[in-house]
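Left out: one protein chain. Kept in place: all the others.
And then chain A:
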Amino acid sequence: MAYHPYHLVNPSPWPCVGACGALFTTSGAVAYFHYSMPWVLILGLLVIVGTMVGWWRDVIREGSVDGCYTQVVRRGLKLGMILFIVSEVCLFFSFFWAFFHSSLAPAIEIGAVWPPKGIEPLNPFSVPLLNTAVLLSSGATVTWAHHAIISGQREEAIRGLSLTVLLGIIFTGLQAMEYYEAPFAISDSVYGATFFVTTGAHGAHVIIGSTFLGVCLVRLAYNQFSRGRHLGFEAAAWYWHFVDVVWLFLYIFMYWWGS
């Protein structure tokens, strides 16, 4: 083995398996849309889920039992997560751009008003305000868990992180209820389109973030984090705060100002 701190990865089946999954998913979606044949699509999605589980399992092993994460490797992983979150910021920036493009100078086709004529927006001081409180509280509980990890209190950390995941699930449930009861749909003018695409993308990110934190909770229960080295948890916490901030912008501009 070379005398250096860098992590040179071992041969892995996952890039190839994941690529096959992507091919099955895309061609399966075409088959489903044109011939109502869902099986290839289902196979593709299962292969992709399997790739995610297997690949990240290997990454966790590299960090927790293989000892690949020297200081320079950890710096690279942190930088990678930061760049990933920056790319996510760009994604949401584009959704907000579409929203402001349509709302700041409403076209004549939607009555030259915002919200468009005939659209009944959701009451921002009802469930959306509750959701804001839920998400902000989850930001506090994840910090609670982080401080507990740093100071070595395992039970406190598990309590804080469990509460965070629970609040994430509650948020998703409330959003699902809001969607179900919303008086407009994604096809109802540019209002419905921008609203459901942006809040939907955010909801997907909440589900991803809750899963990420859930994996961290399991890892915490298996004693895989130490007081100074819990990079997976830190990445999950950064991601969760990012999702939190996006929700604040969503709430202020789409739910409140936009209604």
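To be clear about the criterion, a residue touches a chain if its C-beta (ideal position, glycine included) is under 8 Å from a C-beta of that chain, and two chains touch if they have at least 3 such contacts; residues count from 1.
The working rule: contacts and distances are computed from a predicted model.
Participant: I want to check something: the complex is missing a chain, and I'd like its UniProt protein name from "Exosome complex component N-terminal domain-containing protein", "Proteasome subunit alpha type", "Cytochrome c oxidase subunit 5B, mitochondrial" or "Mitotic spindle organizing protein 1".
Facilitator: Looking only at the record, the undisplayed chain corresponds to "Cytochrome c oxidase subunit 5B, mitochondrial".
Participant: Which residue from A:T25, A:S64 or A:S189 sits in contact with the chain not drawn here?
Facilitator: Spelled out, the listed residue whose C-beta touches the missing chain is A:S64.
Participant: Which one, A:W39, A:Y222 or A:W257, makes contact with the chain that was left out?
Facilitator: A:Y222
Participant: Can you list where chain A touches the absent chain?
Facilitator: Residues touching the hidden chain, for chain A, are 1-5, 10-12, 57-58, 60-62, 64-72, 149, 152-155, 157, 222-229.
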